[in-house]
Structures are given as C-alpha cells and as structure tokens.
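Only one protein chain is missing; all other protein chains are in place.
Per-chain numbering from 1; labels A and B assigned in written order.
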Amino acid sequence: MTDRKLQTYIQSLEKIDTSELYGKDFLLTWEKGAQELEAVFHTADILKIMHAGGIPAQIFKSGMAVSIFRDKSTRTRFSFAGAANLLGLQVQDLDEEKSQIAHGETVRETAVMISFLTEVIGIRDDMFIGEGNRYMREVAAAVEDAYNQGILHRRPSLVNLQCDLDHPTQSMADLLHLRHFEGSPEKLAGKKVAMSWAYSPSYGKPLSVPQGIITLFTRYGMDVVLAHPPGYNLLEDTLRTAEKHADLSGGSFRVTTNMKDAFEDADIVYPKSWAPFSVMEKRTELLGAGDKDGLKKLETRCLEENRRYIDWHCDDDLMALTKGGKALYMHCLPADISGVSCQQGEVSSSVFEKYRNQTYLEAGNKPFIIAAMMLLSKVKDPAAVLSDLVKKAL
Amino acid sequence: MTDRKLQTYIQSLEKIDTSELYGKDFLLTWEKGAQELEAVFHTADILKIMHAGGIPAQIFKSGMAVSIFRDKSTRTRFSFAGAANLLGLQVQDLDEEKSQIAHGETVRETAVMISFLTEVIGIRDDMFIGEGNRYMREVAAAVEDAYNQGILHRRPSLVNLQCDLDHPTQSMADLLHLRHFEGSPEKLAGKKVAMSWAYSPSYGKPLSVPQGIITLFTRYGMDVVLAHPPGYNLLEDTLRTAEKHADLSGGSFRVTTNMKDAFEDADIVYPKSWAPFSVMEKRTELLGAGDKDGLKKLETRCLEENRRYIDWHCDDDLMALTKGGKALYMHCLPADISGVSCQQGEVSSSVFEKYRNQTYLEAGNKPFIIAAMMLLSKVKDPAAVLSDLVKKAL
Partner (left out) sequence: MTDRKLQTYIQSLEKIDTSELYGKDFLLTWEKGAQELEAVFHTADILKIMHAGGIPAQIFKSGMAVSIFRDKSTRTRFSFAGAANLLGLQVQDLDEEKSQIAHGETVRETAVMISFLTEVIGIRDDMFIGEGNRYMREVAAAVEDAYNQGILHRRPSLVNLQCDLDHPTQSMADLLHLRHFEGSPEKLAGKKVAMSWAYSPSYGKPLSVPQGIITLFTRYGMDVVLAHPPGYNLLEDTLRTAEKHADLSGGSFRVTTNMKDAFEDADIVYPKSWAPFSVMEKRTELLGAGDKDGLKKLETRCLEENRRYIDWHCDDDLMALTKGGKALYMHCLPADISGVSCQQGEVSSSVFEKYRNQTYLEAGNKPFIIAAMMLLSKVKDPAAVLSDLVKKAL
C-alpha cells in the first residue's frame, strides 16, 4: 500500500524537471516556476509517506543544517530541526543576541564561518520591512562567493523560514493541506479564498503570511479576496504579484475593507492579524535609530489602532456567511483564540475548536515542505535518490 | 566475556512480558508492575554493558527526542541527551522562558507542534505542587489524541524526568545501583534504608526524590525509615503508597522526626534536603498570582526555618550509628557538602569523600535507565532487537 502510493508519487516526480532547484536557494515562491513548486509538493508528500511508513530518508551521512532565527520561534525551529534530522543533518543554531540589522563584512564573514561543514542554512528574519529578504541575499552572496573562491567545499543552500516579504514554507504547507483537503490539486481552481485581517491584542505581527498566501494561492486559479481595515495594507509589490498570478491562472484577486464581503460564499477562510504597514515601516526606522521611547509609543499607538477593529473576529455568524456555512478555516498557528489564549482575538473558540485538527494537519506539512526544499537543492536526481531509499527499506 | 554476560541478561529479558511498556509513557514507578520495572533494570544493564563494550545501540535511524525542562538542569539534561544519542535520536530542547503554569490549548498545541518527527518526549517540571505531573498528562493526552486523529504518524512516548510527585529515572538509577552494590536483587530484602531530610542553605528543593525513594524501595522488602523535622512532610499519597508497598513486599515503612533513629543500624542512608511541604504549596500559590514580594518573603522564612535544623547533618558520628558503621551513603547529586560546596550542608566532606565514587557510579546508571525507558516504550520485542544489535557487532 505504502509501496504503491510511493511508486506513483515518485514516478510523477521523475517527470518533473528539478534542475532549477538544484544548487539554488528557496527565498520567494514567486521566483519559482510552476514545476519547481510542483516538485516541492511531490517531494514533501513522498517524504511524509516515507516517514509514516518508517522508511529512512537520510540522504546525508553527516553535515550541518544551520538555523538563524532573528526572532523567537518554537514551531519553525522544530520544523527545521525535524526536517534536517530526517535527511541526516545536524542542526546548529546561530543564536544572535537580539534582532538586529547587520550588513556588509559582518554578515559576509559570519556567513562563511558557519558554513565550512554546512549543507543548508535556514533563516528567519521577519522583523524589519526591507531587511529580512535582503539579509538572506547577502548571506547567499557570501557563501556563493566563498564557494567560487574555493573557500567552501560545498555551497550551502538557503531556505527562507520567514522574511519581510514571504513565508514560503508556511504558504506551501498551507497549499499542500488544501490539495489534500480538496482531494486533488485540480480542484483548487475556482475556490474562493478569504485572506482576512483579524483583530489581535498583540503587536507587530509580520506581513509575510498574508503576502505569502495571496501570491501563492492566486497561481492555482483561485479567487482570492484580501480583506483588511484601512491602513493594514500589504507591500505593494506583493499585491501586484497576486494580480499578475490571478490573471495568468484564470483566478482573481481583489482587496476589500469589509471582512463579511470576503467571507461571503468563501470556500476557504484565513483570518489572521498583522501589523499596519506604516507601523512596520516606522518600527524599522526607530529600531535602526535605537529609539526605545519611540518604539514604546509606537506599540501603544498600534495597539490602540488595532482595538478600533476588534469586531474583525472570525465567529460562527461570520462562518455562516461562507459557502454552505462550511468554509475551511486555516491558520498558521498559534491563533489568538477568544477566551482561550486571550480575552478577545482572531477567532472564537467555537470556530477554532471545529477546525483544530485541520490546523494541526496543516502545520504537520511544514517539516516535510522544508525537508523537500532542502533535498531538492542538494540532490540532482531526487526521484532516483528517493526510489533507492524506498527500495532499500521495503 | 561481554558476550556471555549480555547473553544471560538478554535471555532474562526475553522472559519478561514488556507489552505493558510498549507505546506507553513512564510517569510514575507506582503505576508500573514489578515485571515492568524489572524490564527497565534489565534493559539498562544490557545497554550499559553494550556501551562499555563499544556495541552500537542505535535502534533509530532518525527521529527527535524532545526535552522540556521547566527548571534548570545539567545532569538530567546530559543523561537525557546521552540516552537519546545512544539510541540514535537527536535531542531538541524546548526551552521555555521560565517556569510557568500553562494549561489548555497552549499546552495541547505546543505538544503537537513539537511532535511531528518526535519519538520521545522527556519532561522535567518539579517546581509546583499539583502541577508537574498534571502537565505531563496533558502533553500525553494531546499527543495521544493527535495520533488517533492521524495528525501524528507516531505517538511519542513520555519519560518523566522529575515532577512534583516522582523522580522515576533517579529512584530507578538509585535502586539499580543498590542491586549491583549488594550483588543481586534478592539481597535487598531486609535491608534498612534511612531516607532522611538533611540541612541545606538552599531553598525550595523538590520533594520528588524522597517521594520516589520511599515508594520504590518499599517494593523490594526493605525497611524504609523516612526521617524529617516537623513540617517537612511529603505528599500524603506517596506515604500511603509506601505503606502499601511495604505491606505487600514484606518490608516496612515508618516516619520519624529523629535522624539518629533512622540511621541506627541502617544499611543504606540517603540524607538529602527538601523544602517544607507548606512552603511548596504556598510557593505554587504565590507564583500563580505573580506575587514577587510574597515569594521573596517566603524564601527568607523558609531559609530561617531550615536553619533551625542545621544539626540534621550526615557526619562521621551519625554514620557510626549505622550497621557496623558502614552503611552505604547515597545521594542524587549535587550534594551540599559542608566546607566544600557550602559552609554547612547535608553531609560532611569526610563522609562524602568516602562515598564519592559510589555516588558517581549511582549517577552513571541514569542515562541507561532513561535509554531503557525510551527503548521499551518504542520497541515491541526488546530482547530480539538487542540480541540483533549484539550479534551484528560481535
């Protein structure tokens, strides 16, 4: 059974040209072609079935997977560690004292110093607009150059574990969940998705999740509606990308400031808080200047601003507006659940409770998506390598 | 030689029914039957001999062993890490900011999020009366449910690395030491054990070690005397359990407020500090309320209370009262050694010095006890698996 399923998946993977992933970084989904994404989804599914069946997937005998978290993280840290371990790599954390903006020689040097025996680098840096992705590219350029100069034996590949622009391991784990939930990838076209802002008493949540969702989901013919209060807009570039993707895929993309409008007849809803764009920009500026008082004031102002939209709350009434009252609720977790993890938050406990297992299943894709990205960047012929592993085990 | 010894041990293990350990957590020794404990002791011995002989014991190709320490720890951390590594698992620490009481969705969700690629979870949570063990059961329920829902491929098993009720990896490491020290398990019956409170200038040591000792040692026909000053009583339930065990095993259990009474004619002495029960209860309450001033005052009061019993000190005079003046001194380490690690503590340097190597040997059992608990919870036929590993190596 496992064997048959695996053979089918591996045969499909065999038909996909993965050469554009080999030796490359995975930084933004919109830099990758449709077949590259397809290869990631397939490989993640294969690795998941292998893990469920107890089939070892260690393509490495040794080597390190370095993680750089410039922001606290439990989930992503464990997903990355699990993925690395699955493939035979040893995680080594580079713990930076605190979130900081560093460039130039410091970044270049550190990047090389941590890479002598390193196969993969995972970076999470989502706190500053205009910084996270730029930092990743500096690290990538440094290891690329060091490899070309003969300083590094191998060129570690980067996986974006969340930046200011995109959160590819999250959005792809989400989409993989949808593919399974709907039964097949083909069934996604025509589905209405409400990617909506929701109220949260917390402050400064990054924009990368909604940006990741609107840019990725629009590629699959879905009708994506982005809803948020005035001032909570996303980065202009990601809106343009979502529009372009919708055009190309036969889907649609539009923005509304009305949560109900977005939920109406939706097949999928993704209500989630994020910070106002202007706050994120201001914060980057204040942090750069080390202005602690300014940051404190900004936080107060932001929380007050949030409170104006406390009714952006995913409850049973809102869910009743969705297609048959039965839209799939999605979330990247942890959700701010009213009366559970906070007084008033993004979602009512009644709604969350109904979909809790679905959100857990959704999250369960992430280690395998990360492992797939790692594997495809380090292995020239993934179908053959995976096929060998399966044969050896069965 | 190694080969012969191993064969004997493995043959003995083969005769033990380990089905009640397979797929189960190890939370409290008194929830386990005699043969389950026997299986752990045997497996620990086998793994120890294998390690001494350089025989690999990696039953896992990959997978994570998650450790959750809600209290500082060096020894237990290294024991857990060593055990995981011995079996082929990768340790991943879940570091919580500080000791905290968390329940409900937060615990459930975190438990699942850290478990997608996890085989074993080790938890140390011993700071709050009524909390540590309860927290472990919440984690266990969460992963059990997630496994049943198909969210987790495997159900990670839990190992209690110390809670408010029991410290099973310690008490079993201690008992294993006694088995070896006395020459055979049969020789334990009739031995007098003094589990005694002793003075320490430190504050708030958990009750789980003495509770673990009195509940476990009474199962083997020993005469266990618990000695402590008024007010330093243990949890009522554990006293009842010790009494019941003594009745069943033909041993005895009694409580005294006289340290000399306990030491008189004792074969084994275990002098160790712990906090007064009422202080632990009060602390749980104050911590829950976040009352920092109250906690400060409680600490002062507790240290003053301790000082009244500064003469509860294991010195040569006290040791002279034991059987032939030669009782075995035991300790879970680190001991508060007078004139060495503190001015005046639990034990004189003269006594400690004599037994130092014995306490080190005692501690050396712990990684193997933990590894045994892990292995028996994940392997259906441990004798066959271990036998295969030995055959492959020799």
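General observations
Methods note: contacts are C-beta pairs under 8 Å (C-beta built on N, C-alpha and C of every residue); 3 or more make two chains touch, one makes a residue touch a chain.
Because the structure is a prediction, the values reported are computed rather than measured.
From the options A:92, A:300 or A:350, the residue with contact to the chain not on display is A:92. When the omitted chain is restored, the residue from A:34, A:113 or A:394 that touches it is A:113. Contact with the undisplayed chain is limited, among B:239, B:286 or B:333, to B:333. Take chain A: the residues that touch the chain left off the picture are 61-64, 66, 90, 92, 94, 104-106, 109-110, 112-114, 116-118, 146, 149-153. As for the chain not pictured, it touches chain B at residues 51-52, 56-58, 74-75, 78-79, 81-83, 85-86, 88, 90-91, 333-334, 337, 340-341, 352, 357, 360-361, 363-364, 366-367.
Here is the rule we go by: only the chains that are shown with their structure count from here on.
Computed from the mean C-alpha positions, the centre of chain A lies at a distance of 41 Å from the centre of chain B.
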